[in-house]
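A protein chain is absent from this complex, but the other protein chains hold their places.
Right after this comes chain A.
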């Protein structure tokens, strides 16, 4: 086994920022807004680095698809302990329409090229909440998948994954190479310590174009309109259950 783990990291609007819709309803305001690494991607990086520290794998490669600024996100992964980075350049219109389908094609191509033993992604991104990239990547590669992982144990060429599902926890054992997606409780990501931030400056980030990987970025989706959720209306207080039923009937709710 190559002992190489690919980790996908996405640059998203920082969780603490208040999102605003653009006046033309074409999307949300991103200019001048603080961005950071998707929290679930942080958890994915942490898990990969932990596997390396346990000497179960040899190399952690951080991958990000996006414009120039995605390199900052890769640097954060390097500061957390990733060995090198790959920046897949996607900018302009292509970046606006970049979604799980395109990213999973890129990840699949890279996983083959780098002969990855594992691909670890965050379970979803906090901007689009898609929860698709991991699953699509596994399907494209025809690899097993362990999604919503809250515990990962690597043993030789098998991975035991405890998955968080609606009914509780499900434990599966899959063969590598495999795709895993990180859920909230998988681990607590480390702070990039200052010495590691300085060390990360020397680590390499390779530049790749999607065309080099034979990936077609055309989107199958067109965003028609983006709106804020409706304003929350004030509630009405009632005295009795009869009143409540009456009011609900009145307003056509039941």
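Just so it is clear, a contact is a pair of C-beta atoms (placed from the backbone, for glycine too) under 8 Å apart; a residue touches a chain by one contact, two chains touch by 3 or more; residues count from 1.
We adopt the following convention: contacts and distances are computed from a predicted model.
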Legend entry - Among "1-acylglycerol-3-phosphate O-acyltransferase 9, like", "PIGS transamidase", "Translation factor GUF1 homolog, mitochondrial" or "Probable acyl-CoA dehydrogenase 6", the UniProt name of the subunit that does not appear here: "Probable acyl-CoA dehydrogenase 6"
Inset, instruction - Would you indicate which residue among A:115, A:212 or A:228 is in contact with the undisplayed chain? - result: A:228
Legend entry - Listed residues A:7, A:79 or A:217, member touching the removed chain: A:79
Legend entry - chain A residues touching the omitted chain (full complex): 15-20, 28-29, 32-34, 36, 39, 72, 75-76, 79, 123-124, 126, 129, 131, 148, 164, 183-185, 188, 191-195, 197-198, 200-201, 228-232
